[in-house]
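First the structure, which I've put down as structure tokens, then a few questions once you've had a look.
Every protein chain of the complex appears in place save one, which is left out.
Chain IDs A, B, C and D follow the sequence of writing; residue 1 opens each chain.
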Amino acid sequence: MNRQAILEVSGITKKFGGITALNNVSFSIHTGEILGIIGPNGSGKTTIVNCITGFIKMTSGKIYFKGKNITGKPAHKIADMGVTRTFQIMRPYYSLPAYKNVVIPLFSPRAKRTGGWRGGGKLGDRNTVGIDILEEIGFERDSFVPYKMASTLPTGYLKRLELARCLALKPEIIICDEVFSGLSMSEIASMVPLIERLQMDGITVIMIEHRLRELFRVANRIMVMNFGEKIAEGTADEVMADKTVKEAYFGSKEVEEVMDYA
Amino acid sequence: MDILIYGTINSVVLALYALGFALVYGISRLPNFAHGALYVLSGFITWSLLNILGLPYLPAIILTMIITAVIGALIYQFVLIRIRGMEISEIIASYAIGLAIIESLRYFGFRGMTYTLPAFVEGSIDIGDIPVDYHRLIIVGIGLVVVLLLWLFTHYTKIGLALRGMAQDERAALMLGIDSDMMAIVAMAFGSMLAALAAILLLPLGNIVVESGYNVLILAIAVCIVGGLGSWVGSIFAAFLIGFAQILTAVYLGSHYQMVVALLAIIITLIVKPSGLFGQQKELEERV
Amino acid sequence: PLSTAYLYGWGAERGIKLAVEEINATGGVDVGGEKRLFKVEVIDTRDLEPGVPVSDALMAVKKLILSKKADFIMGGPVRSEAALAAMPLLSKHKKISIVTTGVLTPKYHAMVKKNYDKFKYCFRIHGEAVQLVGEIMANFTELKQKHGLNKVFIIAQDVSHARGGAGFIGKVAAQKGWEVIGTEIYPTGTTDFSMGLLKAKRAGAEIINIWMDMPESAILLKQWYNMKIPALPFGSTLAAAEQPGFWKATHGKGEYTLCNVVNAGNAPSNATPWTMKFYNAYTKRWGVEPEGLGSSSSYMAPYVLKEAIERAGSIDPDKVIIELEKTDIMGVYGRLRFNPKSHQVIPGKTPEEGAVGTILQWQDGKRVVVYPKSIATGSIKLPPWMKK
Amino acid sequence: MLEATGLMVFYENMLALNNISIKCEKNQIVGVFGANSAGKSTLMYTLSGIMQDIRKKEKMAGGERITIHGDIFFNGKSITDTRPSRIARMGVILCPERRRIFKESTVLENLKIGGYLASRSQAKETMEYVFKIFPALKELKKRTGGFLSGGEQQMLAIGRALMAQPKILLLDEPLLGLSPLMQLTLVKATKEIRDDMGLTIIVTEQYARPVIPIVDYAFILENGAAVLEGTREELMNNPDVRAAYFGV
Partner (left out) sequence: MEKRRKERIDRGIMVRSDSIYALMSWRELAYLAAPRMLLIIGMLLLPLVPESWNWQGTVTLVCVYAMLAISFDFLAHYIGLVSLGGAFFVGVGGYLAGILNTTYGIPPLYTIPVAALGGGVICTLLLLPCLALRGVYFAIVTLMYPLLLVRLIEALDILGGTDGLLGIDGFSNPWVEQYLVIIMVLLFLFGIRRMVNMDIGLVFRGVKDNDQAVRASGINIFYYKGLAIFIASSLGCLAGACIIYIFMWAGISLFVLDYSILPIAATVIGGAGTLVGPVLGCLILIPISELLRDFGTLRIVFYSLILVGFIVFKSEGIMVWAQRKYHQIERWTKI
């Protein structure tokens, strides 16, 4: 491939006390690509995200964003450069209405520079922009849902709120940590076009998912993790055919049988 | 040598101050600012039982612990239960209750410096060339045993575990059939009892004065925080850290730096380890 | 204004009330021909309590002045810094104040002296730190001559008057040929003194001079007794040992403790004919003997004021001040006169000369006055483990 | 076994449950399906008495927001106003959504706390059983709960609920965040538990396909109302339902 890698992760290792959560993981991703990361529970997927976005200090390894070394930078600096993430264990601003949850990122230096999601360098009224973003990811504009306290929202909406918060920054990379889980079929169906549109806008997406069917529909490339190590990488079909992946991810069960659950 | 002996004694004393507070906080997440007052109160109760009712020492001690436990439970049942989970309100309410207890003690004439409890065993023994009174040795002994028992209690018994679970997530505990209100009352009663125990053990060293309530409270909080809330091991370590820091400064720097060094030790420990020596709160809250 | 929940507060309150009751029983005060009764308004300043700001005491004083419309302020605030802080307030409202208890800092009358016009409203009717030191030194000298003691170890509480006193006594003692082998300063609220005592023992101290008005000082004495430290505890301010209940409180471990109760009358003695009269009246009225260092001086304050008012024939502060400065009566603890420049009561070694202090020793459960010699009822004894 | 009639729950002025009557027989697995904010979690909270407790606490703090109407019966006995801890004692155990585990305790302690209502031998047995379903947890025994990964926490939450010796187990979105293999195991295990221990299970999901093979009876919620109910076969034969919830 001749496109330049927007994010390059080389040899990251993370140890929590005696536990090795990540062991020498390297990968890179190109602008506009959608990378899916899958792996059994506790295989270190979220930990990769935490390392990339600076939420935890890694034990060793380097991370380059657009060729620049961002290893060890504080989280807010990395986010400011355009690498944003959702939280698997949702972290909304519980005591604020949903739309205000999106307004806060609009106050960040990055949003002021870029004008927020779809803004051409200029931010309009932040509340309106916030509600626009929410509408885009499936909060009905004219209902009262965007005005509800985040603490009263059900799981599904909170997942989407996570994504909305990332969009507000007009990011270059969005890392989605299990945003599909907790959504119903039809809701996912309405989210997929959004992800595809992001890709068209040149935004790079990393998706961590257990919903394989939907993931395979959108992802260009899949990376498989097991016990903190990368065990495979390639297109969906490639990795699914991989023997080690089968062993790690589907155990002794038949792939078809397991796929019913994904 | 003397540093070792008196450092240990001082540390155990601190640990005893802290036990009740740590227990109540660790179990029901209630920063019981009435802790110091309960400590003083139980001292006076013992005194009254001994001197006014003329009870022998042992029954007086047992009775005091029961009475204090009941008082703690009552405070919880009638006041604190209504503001559960509102930490700031809890602090203020318990502090106000403590203040009310202390000031009414004062009003009823328990003031001045003439109230004391007798030592369990009189006399002293020389360790090396350092005289140590028996009572202090008893304190160290009982103190260590109590700490051990409590640790076993909170980590290995069903009720102890249930109490700890309740502290972390009350609603989840409810779903598992743990009656949180009842448990919190038990915890408070238990914590008050520990305050009483500490008072009975420690007061014969000096005299019962209402003002010491504040000191006890501050020291108790300091020990718990430095150790990391909810961590027994941490509290004990912290007691020793602060205890020895005090004794060492007393020896090498002069006693009037005792408090300065202790406070500095607290602040620096926390800056270096933001959740205390053995706590994980910060890391847990920042886990994403 | 008094911190009534504390020894120095309630002792003074009782002293003042007793005097006022006596005065009123004889018809009150003659103000320019008209007989008027004293009325006492007591307010709790809480200034001895930890955790209470001085401003609370000042609010109390303000309340006395503004809403209780007090004409004269008597008693406290008790804590030195509170009393100092109250001075500007008193002069702002032009209220005469007689400090009768607690406040020992020499700064108090120094302030009056330095800025007489502003602070002339402030009087103090009991002894202060410098005087205390003088009295104690006299005893040291005696101990030296009689028992050959020569090494002093000083333990003080970490408050200004105590530390100041300790430093001062250290200097004076060194000048007078004593060997000052160490000073330990303990923060208020300390409950373990073993390290200091061990230090003293190692250094071979023979007298331990104590400056401490916190209640925990009883622990110090108990530890001293338990550890059988061969040095005589000598309290300069030692609140715990002043109370009659001390003996019982320490289960007899207070034996041999010496302590200064500032003015005669706070312990039984025959300083003046009035002393025992006061002592008995107080005991009768309140059911306990006078305790603490402020009782007798507080008792005298209303009398002194009464005479000044009667001489002035009015309660106009400026006139009363002039008369107060002229005070000269034989009181419970000797002849009372104020220094007209600093408004400090003039001390004396004998009651005829001026206000006398008192140093007592606990002997066999009783408070025995051992100094000044002119009124002493006994002499200093040494504990058995110190006898050579 | 568990029956609710005419349940209505208001949050302030919003109707979250609208006159819902559900019933589940002993030894059944009952599914409750519905999209986001259909009211599934609300229903589960209400059945386990937590909602009533929340209401009581909110009232005590001043603001009365929640209104609950209707009756809940367990084995014919009304538990509408019973305290949640009593309800749990009767055997109705809720495994809540978003994994409310005890973050500061270790995995083992979490399970032990879960076993508060169990006798010593029961607890030991169940613990072994939990480790059998979730072998991953066994490795994590000594780890602090709060540091586990999302999926691991989910397993722990389910394991903990099992420890409480339920007679009726309410599972609120149990599959959330589990890997497909784990989901399969859990679903199989659920059926097994039902068969072995004679449990009654109510399970909610918005994505019904993984659990549909095991449910005997299901309710479909929409905007707080039960719009459809029936046995598995009945629902499977309904084309609308198939499209919306089973993704086929």
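A few comments on the model shown:
Keep this in mind: contacts are C-beta pairs under 8 Å (C-beta built on N, C-alpha and C of every residue); 3 or more make two chains touch, one makes a residue touch a chain.
Remember, it's a predicted structure, so these values are computed and weren't measured experimentally.
Put simply, the hidden chain is in touch with A, B, C, D once you look at the whole complex.
Across B:L117, B:I225 or B:A245, the single residue that touches the chain missing here is B:I225. Residue positions on subunit B in contact with the hidden chain: 31, 78-79, 82-83, 86-89, 91-93, 95-97, 99-100, 103-104, 106-107, 214, 218, 221-222, 225, 229, 256-257, 259-260, 263-264, 266-267, 270-271, 274-276, 281-282, 285-286, 288, in rising order. Summarising the interface, subunit D meets the missing chain with residues 8, 10, 12-13, 60-64, 67, 69. Subunit C residues in contact with the hidden partner, per the touch definition given at the top, are 4-5, 42-44, 46, 50-56, 58-60, 62-63, 66-67, 80-82, 84-85, 88-89, 92, 105, 107, 111, 158-161, 163, 185, 187.
Definition applied: only the chains that are shown with their structure count from here on.
Chain geometry summary: the mean Cα position of subunit A and that of subunit C are 75 Å apart.
In whole angstrom, the spacing between the mean C-alpha positions of subunit A and subunit B is 47.
Shared interface positions of subunit B, i.e. residues touching 2 or more other chains, are given as 287.
Taken residue by residue, subunit C touches two or more other chains at no position, since every residue touches fewer. On subunit B, the positions that touch subunit D within their shared complex are 82-84, 86, 155, 158, 161-162, 164-165, 168-169, 171-180, 230, 280-281, 283-284, 287. Against subunit D, in their complex, subunit A makes its touches with residues 16, 19, 38-42, 45-47, 88-90, 144-145, 152-157, 178, 181-187, 210, 212, 249-251, 253, 257-262.
Residues of subunit B touching subunit C in their complex: 2, 6, 9-10, 13, 103, 106-107, 111-116, 118, 123-124, 130-131, 133, 202, 205-207, 209, 211-212, 214-215, 247, 250-251, 254-256, 258-259.
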